[in-house]
Every structure is written in C-alpha cells, then in structure tokens.
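Note that one protein chain is taken out, while the other chains of the complex remain in position.
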Amino acid sequence: MEINPGDTAWVLVSAALVLFMTPGLALFYGGMVRAKNVLGMLMKNFFTITIVTIIWVLIGYTLAFGKDAWGGLIGNLDFAGLRTVRGDSLFPGTKIPDIVFMAFQMMFAVITPALITGAIAERMKFSAWVVFCMLWSVLVYLPVAHWAFASDGWIFARLGARDFAGGLVVHINAGIAALACVFVLGPRKGFRREAIRPHNLTLTLLGAGILWFGWFGFNAGSALAANRIAGIAFTATHVAAATAAGTWIAMEWWRVGKPTTLGAASGAVAGLVAITPAAGFVSPLAAMAIGAAAGAACFFAVSLKFRFNYDDSLDVVGVHLVGGILGSIMLGVFAERSINPDLLVTSGLMFGGAAFFGKQVVAVLAVLAFSFVVTYILARLVDLTIGLRASEEAETSGLDITLHEERAYVFTE
Amino acid sequence: MEINPGDTAWVLVSAALVLFMTPGLALFYGGMVRAKNVLGMLMKNFFTITIVTIIWVLIGYTLAFGKDAWGGLIGNLDFAGLRTVRGDSLFPGTKIPDIVFMAFQMMFAVITPALITGAIAERMKFSAWVVFCMLWSVLVYLPVAHWAFASDGWIFARLGARDFAGGLVVHINAGIAALACVFVLGPRKGFRREAIRPHNLTLTLLGAGILWFGWFGFNAGSALAANRIAGIAFTATHVAAATAAGTWIAMEWWRVGKPTTLGAASGAVAGLVAITPAAGFVSPLAAMAIGAAAGAACFFAVSLKFRFNYDDSLDVVGVHLVGGILGSIMLGVFAERSINPDLLVTSGLMFGGAAFFGKQVVAVLAVLAFSFVVTYILARLVDLTIGLRASEEAETSGLDITLHEERAYVFTE
Amino acid sequence: MEINPGDTAWVLVSAALVLFMTPGLALFYGGMVRAKNVLGMLMKNFFTITIVTIIWVLIGYTLAFGKDAWGGLIGNLDFAGLRTVRGDSLFPGTKIPDIVFMAFQMMFAVITPALITGAIAERMKFSAWVVFCMLWSVLVYLPVAHWAFASDGWIFARLGARDFAGGLVVHINAGIAALACVFVLGPRKGFRREAIRPHNLTLTLLGAGILWFGWFGFNAGSALAANRIAGIAFTATHVAAATAAGTWIAMEWWRVGKPTTLGAASGAVAGLVAITPAAGFVSPLAAMAIGAAAGAACFFAVSLKFRFNYDDSLDVVGVHLVGGILGSIMLGVFAERSINPDLLVTSGLMFGGAAFFGKQVVAVLAVLAFSFVVTYILARLVDLTIGLRASEEAETSGLDITLHEERAYVFTE
Amino acid sequence: MKLVIAFIKPFKLDEVKDALKAVGITGLSVSEVRGFGRQAGHTEVYRGAEYEVDFVPKSRIDVLVDDDLVGTVVDTIERTARTGKIGDGKIAVLPVEDLVRIRTGERGHDAL
Amino acid sequence: MKLVIAFIKPFKLDEVKDALKAVGITGLSVSEVRGFGRQAGHTEVYRGAEYEVDFVPKSRIDVLVDDDLVGTVVDTIERTARTGKIGDGKIAVLPVEDLVRIRTGERGHDAL
Partner (left out) sequence: MKLVIAFIKPFKLDEVKDALKAVGITGLSVSEVRGFGRQAGHTEVYRGAEYEVDFVPKSRIDVLVDDDLVGTVVDTIERTARTGKIGDGKIAVLPVEDLVRIRTGERGHDAL
C-alpha cells in the first residue's frame, strides 16, 4: 500500500508539536520555581531530550515497538539502532512510513520523564537526574509503552484496555514515579514553613499555552492519520482543557476567594491530562464531563501534599497522576464504540460496557504498581550511589549558581 | 465523497495555530501593561478560551453555522451540543470532516472577544469580563459570524460581500466593540497625565511572533484545503504583515524620530488584520499595497485616542478596527476574480468591479452599527448590575494582587 | 499533474515553522545580550523579516529561482513581482503549487541575514543594519541560493555538490559573513576585559526551543513532500540536535567543570546547523555522529574569539560557520545513495564515494570565498558612507534607549 | 548639610519629585524598597496555598540638601506624599559631614 | 532617634523581621543590595568564558528607632541574623536629627 501524504504530513506536524511541548513544560515548571532555581529546572527538561533521544535511537524504539520478547515484558531487538527503520515500509495499520511513526513516538518517550522534574524541583542534583532519567526511561517507560502502545502488548492486546494517547503510559506512569521520587528525595528546606512562590508567572502561562498547542499533536496526532478520529480527538482535547480550567477556577473562587492565573493554567493542564487516554474515543460532551471532573478533582488533589506532607513541588502527582487515573477510568465510562469502531471492541459503562470499565481499572492498577515499585528502587539506588540531593548550601544559594554557574536574570547591566 | 487527508491535515494544523494565537495575544497585550496588571491581562485572555469553548460546544456552533433561523438573524439549533457533529459527514463544499471545520471555527470564536481585552486593560474586573464575554459571544459574535461565514448568511449569500478569514467577523466586530466598551468604562487613572509604559517588551515581541505564526492558520487555513488558494492566502498574509511593519517604522522614524520595537510589532499586527478579509482573493503585490496602507493608517489611528480622549489602552480600535475596515474596503478594490473564481463573482474596483466595492462598504457599515449598538447596551447592562470597573484601590495597587492575589514576578528569592 | 494536498499541507506548515524561527532567533539572541540592548537585538531580527520579504516579492524569488542569467551568477527576471507565481502551476519536480514553494523559500531568505545579527550585537546602528541587510540579501544571499538551490545552479547541477536544506546557503554563508562584519565593525567596548553576561537565559532557552521546533520545517520541509525523505530528515534533525547538546554538555562538564543551560542550547543549535545540509541524505546513526562531532567542534570553536580577538559576540562564527562547514563536509562522508536515490548520484566517502566528498569541499570553499569577499566590501561601504557603529555614548547607555527610545523592562510600576 | 530620607508610596513619586524641583532641589536619588509597618501587607495564593506577604512596595528618596533648605524639603515631601491613609511613610533627617561633586571635586555647599 | 542599617543574608530576612516585630518595632524598610566583603563571590560560566562575580546578594534593612530601643534592635538583629559563617554582615547605627510621619505630620518619637 502507498504512503498517504496527508496522514504523513499530519503525523510529522504532530511529532514537531509534541517535541515543542518539552520546552513548553520547561517554561511552565520554570516559572513556578524560585528565581535562583529556574535554570536548574530548564536544564533538567532540555537535557531529558538528549538523554531519551539517544536511548530511543539505540534501543528504545525497538524495546517499545519490537515484537514481544521476554514473555511480553518488553519488545525484541529487531529495530536496534534504527537500522531497519528507514521509511521503506509503512507502520503496520497505518499509511505513514515507519520512520515517521518512530519519530512521533520518540517525542512521547522524551516528555514523559520530563514530567517528573516538576516533583523533584529545586533540590535534585543535575548529575543524579541524568543517571535516574536514563535508568527510568529504559526500565520503566519502555516496558509500559510496550504493554499499552504496541499492537501485541498485553494491556492492549490481551487485557483489552485502551490508552488513546498516553494516560497510562505517560501521565499515570510519570505521576506515580514522581511520588516515589519524592518519598526518596524528601521535601525542600522550608516546605510548609516558608512561602515558596513562583518567580515568574508569565513564563508559566506561556508554557501552558505551548503545552495546550502541542497537545493537539499529542492527542490528535495519535490517530496516526488525518481523519475523523483525529478531528474527534482534537475537539475532545480542546474542550476538556477549556472546561477543566473553568472548573478549577470556579472551585478556587468558591473555596479560596480569588481566581488565579496559576489556577487557570493548572486546570487546563489537568483537563489535557485527563482527556489524553480518552481523546479518540469520546464525544465532545463526554470530553466536557471529563474535563469538568478533572478540574475539580485535581484542584483538591494539589492540596493533599500539605496534608500528607510530601513535597510534590509543582504538583505532578496532583495533576498528572490524579488526572491520568481519572481520565483512564472515565474512558471506561464514556467510551462510545460508534465513535471509534476500529479500536473499541465495546463501549464504556454508560453505554452498557461494564467489562471495558473493569479492564481500564486493571490497567491503571498494573501501571501504578509496576511504576511505583521500580521507580522507588531506582531512586534509592541512585541515592545510595551518587546521591540524589544537592547540598544544603546549593539549595540555599540556588541550583543555578551552584550547579550550573549561571544566573538566569541580570537586569542591571 | 471521501475525506481528503491533506486538506484535513492542513485544517487541523490551522486550528491548532489559531488556538495558539490566544496565548500569543495574551503575551502581546500582557507585555504592554504595567507589571502590576500583567496577570489580570493574561487571565482575561486565557479564561476567554474557557468561556467561549463551552458556549461553542453547547450552542455556539449551531447558532453560527446552523441553517438560517429567526429570519436569518442567526442559525438554527440543529447542531446543539454537537450531537450530530461527529465527523461522519464532510462539511459542505469541502473535503474535511464537519468536526474539523467546527474545531477550526471554534478557535475564531475564542480569539475574537479576547481582542477586546486590550482596550479595557488595567481596570476592568475579572468577574465583569466573564459575564460580558459570555453575553457578547452569544449576542454579537455568533450573529455576525452567521451572516458573513455561513453559506446562507445574508452578508455572504444575499449581499454578496466577502470576508475571507474574518475582517468583518473578527476585527471590525471586536474593534468597534472595544470602542463601545471604552466609552462605558472610562479611562484609566492617569490616562494622558502620566507615563503608562509597557512593562516587558520582550513579552510583547514574543506575542507578536506567535500571532504572526498563528495567523498563517487563521488566513491560509480559511481556504479549508491545502490548495493554491491556501498558498495565495499564506503569501498575502506574510507580505502584508512585513510591509505594514515597514511602513509603520518608516512613519515613526519620520514623524517621531525613532523606530521602535513596539512600532514594528504593531505594524505587523496591523498588516495581518488588514489582509485578513482579503488574503485568499488578492495577488502578492496587492497584499503589499494593503499592508503598506495599513501600516500608515494604523500608525496615525493610534494617536487619535489622545486627541479625542478615549482610553483605548492597547490600541484595539487603532489597529483592529481601523485595520479591519481598511482591509475590507481595499478588498473591494483589489479582489481579482481570476485568483479565486469559486468564491468571487466579480473582481474589485481596480479590475472594474464597482458593485463589489459597494457591497463591501455596506457590509462594513452593517457590522459597525450592529456591533456598536449591541455591545454598548451589554456593557451598560453589566456595569449597572455587577459593575464593570475595579475599585480605585485595585487600580492603584494593581489588578494582580487585588483580583487574583498573585504577583507576576518575584526575582529576589 | 495534480496538486498533492498532503505535500502542500506539509510545505505550508513548514513555511510557517521557518517563519517562526526568526522570532525564535530574536529571543535566543536577545536573552544573551545585556538588558540595555535587548530591544536593539529584537528589532534587527524582526525588521529583517520586513526588508527581505519586500525584496523577495519584487526581485528576490526570481533572482534565486529564475533560469540561469549572467552566465549563471544569478537567476533571470521571469518571476519579478511574482506576477506569474500564482499557484496555477506546480513547482517543477514537486506536487506543490509554485506559490507555496516560493513562500517556503522566502522564509529561508529571511532568516539567513538575521543569523548575522548575533555577531554584530550591542554595537551596530539600526539604520546601518537596514542598509547592510538589503545589500547583503541581494548581492550575497540570492546568488548563493541560486547556485545551490536552483535546479540549474552551478553548485547543484554542474558541480554536483548537495545542500539539503541550507548548510551552504544559510549557515556557511551567514557564518562567514558574520566574520567579515566583525572585522569591519570591531569589538564591543570592554570585550575580553569585562564580564558581558546574558541578561535573561529564560529567553534564550525559549528561543532555542522555538528554533528546534521550527527547524523541523526547515529541514524536513525541504523534502518538499510529506514522504519518507521528510521522515528521514525529520529524524536526522532531531537526533543531531539532541546528540550535539549532549556532547557540548559533556565537553563543558569535563573542561570547565559545570554544565550550563547556555551550553545545552548552544549545542542543540550547533547540531541543528550541522545536520542541515545532510538531513535528507543520512541514516539516524550517521545523524548521531554528525551531531556528536558538531557539539564538540563548536564547543571549542566558540572560544577562538578570545584567542584571536575578534568579537563574534553571540558566536555566529563558532556555531553557524563551523557547524555549517562540518555538516557539509560530513555529508560528503555519510551520504547514502540508498536513502535518497533521487537526489544523490553517489554515496559519501564512507560508502565509497570519494568524488562526492571532494565536491562538497569545493562547494564549501566557493561559498566561503564569495561570501567573505563580497560581505567585507559591503560592510566597508556602509561603514564609509553612513557608518556601521553606534556612538560610544549609545553603546554605554544601551542601544534600546538611544536608538529606539524604549526600555525593555519596567518592573516597578 | 543634611541627608533627607523619605519612604513614600510609589505612585506619589512623580508628584514629590516635581514639587521638590519646584522648590529648588537640583538632585535626588530613588530606590525601590519593601516596607513593613502599620499598613497591612496582602495575601498571595498559589494553587490553593495562601501566603501572607507582610511587605508593601515603597519608594525611598534620598536628598542631599543644604541646612537652610531642610525645612522646605521636609515640608514639601510631607505635603505632596500625604494621602492621609495608613502607609504614607516617614521622613528622616540625618547629618552629613562632607559632600563632594565627583565631576568637579567641589565640596560642601558648592557640590549641590 | 537613630537609624539602624543592617546588611544581612537574604534568607534570614523573614526571621529578623519577625524578631524585630516581637521586640516592638513597628516598621522597617528593606532593599536588595549586592555586597562585597570577605565572603567570596562566585564564578559564572557562559559558553566557556568564566566570569568572577565579586558580589553576593544581601538584604539591607533600615530601621528608624527611638534612642532607648537602639540596643535591643541591634542585639536582636545580631542574634537572629547570625549563622556564624563568613558573610553574615554588618549593623551600623547613625544619628537622626528629625523624623516625620507623613500621614499625620507627627514628629520625633510620635512619628514611630
């Protein structure tokens, strides 16, 4: 069968959009830390692109999308070094060249560990991040991606749960890993005692804008074609984001008294996270329901860290973990087979598909357990060997000067 | 007929680009206000996405693009809740799924009221904006969009005027509404007495860059296909923007003595506005003429507020109203039937089409009158009920702290 | 033959992406200068869009892509004013309308002179830049573009060297021109004596992110179709950027002791530059090798200015010249005919194509010589007539206040 | 020779400066400070967490002034900076033992 | 009437402010300064070029205070700002000849 240029154009653009999300995320997070740590935050995000890209080319793509190996734990090595991925054949089930699919998926592998940087902000060493990120990508991301995204992965093929664009693989996976990291790393100095305020909310809002923009590639690009499913996913993505921003702001206005820009941005991201697993499977009105639930749930979830005393600094757990779980479960409620008959075998709970709902729950629990346990072990390992945490001195003076010997802003010259 | 994946890919990308314009606009405006009000500005823009998206899904799309109802004032309710807009059919006259067209148009509905926030900067309450924006979207935007964009709208179908991508619907509409708002709202404290300087021109220039980038989706996407008209519109858009920036800077250099970055950015936006109604109907050289005229005209127009004492704070009237009128009228001069035979029945004045010129003038006057009157009434209504304006205290201390309890920048921690 | 909508969509998007690179470059550079000069930097970049676009429409496109004239020095005037470029025919050898190709190439013409602004930062007059940029575009850019990009240009057609997306035309050309400019202009006051630190690295990192994103359009768009070559180029681009950032950081860690964000951003750009001539001709692993070499080579190259005392302020020579040469030569090593049989006649050195390697070297030398000599003469000419350099007073107080009468930041109001 | 230091509300700065100019003051220096005093600070909210910020932004003016003008300067600042609401700020007068104009080396009275 | 000026480590600011509040100080003003002293500065690196930056960020506190409270204020600052490491900073006491509260025109002691 021939390459379809329209589909290929759309997936190429989507891959570029997903890549753009990582700098967007860097700014989103960077604006939320104190001025002395902003470069440390940007650096961890930018460098994650380097780490994961190199891994992906050498072994990542093949471990994620090679045929089942090791009893289905991971893919085989057929595509190692991408030697056989040169656009000469279509990616199975699509009309796009394999290399285009590979590039699109590479960007997912990049942004997922980057999400974790929000939880370990303002205190983790850069060197520790480099090592942790390498290990985590290989030992946590690739297996989960294989299970849920590869056509023979057990979550997709055997269990029959669905993850349209990464609710399980990206958000739950990174969100629960963030929690495990925070347990090992401990809180920032002054957590819960001092005001630790965002230093530049214009960066955060810009980052949120870039994320929203890029998320169209993330979700609608996951249709792997410029077709009606892409249109469905595109619409669901936007509607969920907008609605979630609305409910977050409403909650904030009601409970705290003032609507904040950080709330609006956080709500939008919560909606984007929650719709990710469901985008190509639900109607616009269902997307609105998912967005509304995500905005409210994540609004409450971000305050748990003060109650339970874990320093999830920029709310990766509160937004990505909670939003990801919510979206994956609500997909089990709102999925409509008529919307995506190719990928859905049955509809969700609301349309009579109780079994599908159960499968979604099982998939969520499996990813939670696997990711938490392996991440916790990896984080301890890195901590025991090279140490996870920057020195107290570095934390007080700021990571920028101490780890990177740079200052973000010099306005007086 | 089959979906065309190339066309669909292009319109999906264009929709994403147009969405990206709203954060771009937020930054463009945000950089121009004082540091104490930047979050207030970003918030009004971001939240407009939420407000309009929810309206659009529920009733907006159907009121704009449903069949004529109420004697053609507005569309009917066939598509309410988007229940029947699920990509199962093509949008009439195109080869893209209806849901993709719906999503593309949703982004236009979002950005149009957001344009108005520039005029009411630094003094309107957030709550008042939420209410006003809801009312305005339904009672002003949707009717005008129906008239000029729907295939049976009276401006398009009966009058026969043309608006390629929103000169009437977006720019004149928002521009004259901005004027009406400013009349009701009154000037900022210190207007014409104090220096009210932009607080961060790097944000403004970044915003201008994003707007320029996104405008390719806005204008060239309005071809609704990846065809030669898209190429024509793309080229016209870029050429007009570049030329208008050039004439603005030339005027400034000549009249004020120094070329400014704010001038370059403003000129570019003026050119983008003016070419919007004409982009798919004119040659590159005509686009250059339109851009040149827009740069010069808007340069003069922005100083009128000091002469006539209305505080159009960030020049929505001077740029969008004046640019929009100019472009819509100049389309009546430069339209070439041979460029777009499907949509143009005759050419413009320069090519012998005096009638078409007249139609453009009528359309402009109709939108001006309707939008001004209804907006004025709505603004008065909101003012009399919940009050439009922030307290004097809030205006002095800044909207960020008083309305949102946030500070944009904390560089000292 | 019919227009291919998929290819057209992709090239339209790519054109938009390349346009977006110029604001991205402005921010990348703008963050690196001192706060008093940031607007001067943004202005030179933004206004380059205006200057080049007007030239391009009137005579640029035709001089670059018209048939050989003046013995092949430049193209003829067939397309002057774009009167005959209206999308009625396909661009030869592609399935996209001629006007779409024209628009795509316009963005290359825009960004190339903009690259030079990094070398002449913080001291060149704006008026001098306007004049220089006009002359340089016509007398240097257009000839070189004709030679290497036009189907009958001597470098492409007669010599048989290859430049996939602008290693010769864009990076070597601008890089050596930057060196010539710096020779004429002289160093900034305080160069090598004072700390001249970047004033806002968040801008620089944002700019780097935009550049990376836009570069997908630059390189993968140069396939002029949404096909497997686009996928090859896309992948090579990303892999080279990520790897180069990695080697730069590794060098920095090893030689200087600390990994910096500016290093990561610079490395990424070095990789993007080096892969530009090669993107559509090499495998992912070859792209990794090119990226690794570029990161290391450019890391060393940026320190040469202190050794040899030329003030290449933001390292245009160190990154674009060195990276461009490296990439063009390494293409001569790693090109694989099987990857791009349509454009490659033989493979590179590693696959037995010694002749091709030689051709690449000749092409590099030719562009170096031509661009250096003509640029040097032009810069001297402008210097002798209107003067290149801002007054000492302006340099001390900053270009923003003295040339543009604006301040970038006012945080205290 | 005295140094008059005033902490005032930032939006009064231009008015105060113009009034001082009018009474013959030829120079002064301004810096941005954060003041703590009777005037309450404000609350900031970030993701549901509230922070009390005790400090309010103030402008600090330093004026070097001849002995015979001190009274006028203090009165002028007092009058123009006053809004009558809490937080208007303070004026302090400190003795100066020596004063130099860098450009000319002039000393004392002549340096102003 | 005195003016107490202290240059301290920025992260100690909140603690010092709270302690002064506790001993009855009703107002003070803070500004950000760059200090040069025994405490070494730091290196910054940009594209391989290293810059020695001599200055370290410090917070400057200005407290206008009655004569009888000066001792307490100085002691309080000394105690709370001390970390025992180089760079803790200095406290200076300057005489003040006159003091006005702008809002009311009160003078001297009453202005505090």
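The letters A, B, C, D and E name the chains in turn, as written, and every chain counts its residues from 1.
Following the convention adopted for this analysis, contacts are C-beta pairs under 8 Å (C-beta built on N, C-alpha and C of every residue); 3 or more make two chains touch, one makes a residue touch a chain.
Nothing here was measured: the structure is a model prediction, and the numbers come from that model.
K.L.:
Residues of chain E in contact with the chain that isn't shown?
P.N.:
That gives, for chain E, the contact residues 2, 5-8, 31-38, 54-55, 58, 60, 70, 74, 77-78, 81-95.
K.L.:
Touching the missing chain, which residues of chain D?
P.N.:
1, 3, 17, 21, 26-31, 62, 64, 94-103, 105, 111
K.L.:
Residue by residue, what part of chain C touches the chain that was omitted?
P.N.:
194, 396, 401, 404-407
We take it that only the chains that are shown with their structure count from here on.
K.L.:
To get from chain A to chain D along touching chains, fewest steps?
P.N.:
Contact-graph shortest path, chain A to chain D, evaluates to 1.
K.L.:
Regarding the chain A and chain B pair, does the interface count as same (over half of residue numbers shared) or different (under half shared)?
P.N.:
Shared-number fraction below one half, so different.
K.L.:
Farthest chain from chain B, comparing Cα centres?
P.N.:
Chain E.
K.L.:
Which residues of chain E are in contact with two or more other chains?
P.N.:
44-46, 50
K.L.:
Where in chain B do residues touch two or more other chains at once?
P.N.:
Counting only residues that touch two or more other chains, chain B contributes 4-7, 9-10, 13, 200, 206, 226, 404-407, 409, 411-413.
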